[in-house]
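Missing here is one protein chain; the remaining ones are kept as they sit in the complex.
Labels run A and B following the written order; every chain starts at residue 1.
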Amino acid sequence: MDKQFIQVGIRRIPAPATKKTKWYEGKPIVSMVILGIIVLGCVCCDLFIPKDPTYMDLYHTNVAPNGEFWFGTDTMGRDIFSMIWYGGRISLFIGFFATVISTAAAILFGAISGIEPKWLDNLLMRLTDIFLSIPGLLLIIFIQAILGRANVLSISFVIGITGWTSIAKVVRTEVRQIRNSEYVVAARCMGAGFQRILWKHLTPNFISSIMFMVVMNIRGAIAAESTLSFMGIGLSLEVISWGSMLSLADKALLSGSWWIILIPGVFLIATMVAVTNIGNWLRKSANRKESNL
Amino acid sequence: MIRKNPFVYYGQKLLIFILSVLLLSVVVFYVSRLAPGDPLVSYYGDRVEKMSVEERRWAEDKLGLNDPIHVQYVRWVENALEGNFGISYKYKMDVLEVIGGRLANTMILGGVGFVLIFVLALGLGIFCAWHEDNWLDRVICKVGTITSCIPEFWLSLVLILIFAVNLRWLPSSGAYSVGNKDDILDRVVHLILPMTVTVVNHLWYYAYMIRNKLLEEVRTEYVLLAKSKGLSKKNILFKHCLRNIIPSYLSIMAISVPHILGGTYIVETVFSYPGIGTLSYESARYQDYNLLMILCILSGIVVILCNMIAQVINERIDPRMRENEIAETSEVTNVG
Partner (left out) sequence: MTNLLEVKNLSVSFHTAQGELQAVRDVSFSLRPGEVLAIVGESGCGKSVLCKAIMKLLSREAYIKGGSILVEGVDITNYGEREMERLRGKLFSMVFQDPMTSLNPTISIGKQIAEAVQIHHPKMTKSEVYDKVIELMKLVGIEEPEERYRLYPYHFSGGMRQRSVMAIALASNPRMLFADEPTTALDVTIQAQILDLLREIQKKLNTATILVTHDLGVVARVADRVAVMYAGKIVEIGTAREIFYDARHPYTWGLMRSLPAYAKEDQELYTIPGMPPTLVDPPRGDAFACRNEYALDIDYEEMPPMFKVSDTHYAATWLLHERAPEIKSPVEGMKLSVAGRNVSMAGRNVSGTEKIASIEVDTAKYERAESEEKSPVMSETAGALEVESAEPSASHDDILLDVQHLTHQFKLSKSAVVRAVDDVSFQIRKGEIFGLVGESGSGKSTVARCVMNVYRPQGGRILFNGIDVCDRKQFKENQKLLQTARQIIFQNSTSSLNQRMKIADIVTEPLEIHHMKTARGTLRNEAEFQLHYVGMDKSYLDKYPSELSGGMRQRVAIARALSMEPELLVADEPIASLDVSIQAQIINLLKHCNLEHGCSILFIAHDLSVVRYLCDRIGVMYRGKLVEVAPTKELFENPRHPYTKRLLSAIPVPDPELERSRVISEFDSAQVGQNGQDESGGSGQVELRLAGEPMSDVNGRMVEVCPGHLVMKGGHE
């Protein structure tokens, strides 16, 4: 009989090597790099900034960008290049801290609403709806206006407590869904307690679905801080942040010093665009589906 | 499921509306009075500092600030029901008069802006969804993301810098030039920059939402059935997908009315546009109680009303919401 036609039965054949996708494929690399540079630069700014950002050099006010002052100086004679990195710390910190506050509030609120009985859920959600339809920035401005001048912590707090609503809604829906999902039912049947279900099952699962909104919140908080400071109810001129740098814009407009307006603005927007892109990528990677059209 | 008769349905909504406004007025009244600051400053200006104790007391009595807060509130409600909302401490005029002209300015800026955003967002969203992942779509998405990241005040500044300071094409502030109060064209010219900022700032948020909602619809299975019965791409997109997202778009746009109106506030400040925004800020800053009350209640009414419209759209127009009521039956009732 032919050798080829010998019955050999089942033979293990090595599984074909699956093509490994490169780690960077599909990731917003440019945004990540830009954000990385900005964050790193702000954190380590003491190492490289050429001038003292708080020093007001009255002989050199309103200097256009040149060899000595790379980004020029502001109306008070401070070096903008140094201020950008130095002030970025405050702006980023506020963005981060306000988001921590709002996320914590949102998770608490959403989780209560998701777990508690229907009437409380209805009440809380109505409240959230109303809160959601009040323009956040306006609310912040009102609260700040009533409170008067702010410091870094109070401004983060005000921004934080006004930005939790949309996350709370998502948390609530997710909690409801996960709570009724079969793996939670299975865990309950096994006798898992509330703590375990909360930390092992609920939290890891809804974190991914709110990641996008949390990232977007960072962006919103940075923008809110700059707007507040610009309006003159945020940080004072002495506390350097991107927002407070822009609050000199009125005077700059009169003297036509474009660099005072444009340069901090570009940094601000670059940060926000990078954050947005990363946020969008987080959302997209959560669900991929093909078009039927 | 049981549908309520429309009379009862809208009656209930009206009741909730009135109650909410009442609740809001209480909250605002108490909060504003508890906040730090001296309302006399807005009435008497710098003279307050030189006042003796007696003078101060007399002035406070005159404005009724010494009574307990609930007495003040009841008095305010009584007067309000008669149409008397008090005078503004700062402007020393009836608050309704103070608001009058400025309300119209804000409504023009916000209202026209809203309509523009609504229409353009729809068009842009559909356009992007149609060209999904095309270079056109990609470019628009990139540009859109960037525009939505620009803070309003900064965009205003840059536009002023370019068009008012450098090119001198457009005016940088006000709603009209001095002495030209009734010149419509002049008003329109003054509106161009603020309007641009308002629209550009919000447009992408809604356009992107429409795009994503449409793309989600396009991925459902009924699209395949529609396609297999021979419907063209255009018809599927417009007659099926768009139709399904319109109710939720309408309700989201309803909730967004306050957001877009609120957004004009910063624009008003930068462009020194005489509208409600600047007024609200001042009234809160300087404890101008009567003005603050009416402004808060006005914005509250807008917020609550828009919320209700959104709710009605959801509950009455979208047949899927009715379906959900049936679907939401299997909730876990008990833990072992």
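The criterion applied here is as follows: contacts are C-beta pairs under 8 Å (C-beta built on N, C-alpha and C of every residue); 3 or more make two chains touch, one makes a residue touch a chain.
Small disclaimer: the values here were computed from a predicted structure and weren't measured.
Listed by label, the shown chains that the missing chain touches in the whole complex are A, B. Note on the undisplayed chain: of the listed residues B:K62, B:R75 or B:K233, the one touching it is B:K233.
Summary of contacts with the chain left out: across A:H60, A:R89, A:R126 or A:R196, the touching residue is A:R196. Only one residue in the set B:V119, B:V139 or B:L225 touches the chain that does not appear here, and it is B:L225.
Residues of chain A in contact with the chain left out of this view: 1-13, 15-19, 21, 25-26, 181-183, 185-193, 196, 200-201, 204-205, 208, 290-292. Listed by residue number, the positions of chain B touching the unshown chain are 1-2, 220-222, 224-233, 239-240, 243-244, 247, 318-320, 322-323, 325-326, 329-330, 332-336.
The working rule: only the chains that are shown with their structure count from here on.
Mean C-alpha positions place chain A and chain B at a centre distance of 24 Å. Chain contact summary for the complex, chain A toward chain B: residues 129-130, 132-135, 137-138, 141-142, 145-148, 179-180, 185, 188-189, 191, 219, 223, 226-227, 230-231, 233, 246, 249, 253, 256, 258, 261-262, 265, 268-269, 272-273, 276-277, 280, 289-293. If you check the complex, the residues on chain B that touch chain A are 20, 31-32, 35-37, 132, 145-146, 148-154, 157-158, 160-161, 165-166, 172, 215, 218-221, 223-224, 227, 233, 236-237, 241, 255, 258-259, 261-263, 265-266, 269, 280-281, 284-285, 303-304, 306-307, 330-332, 335-336.
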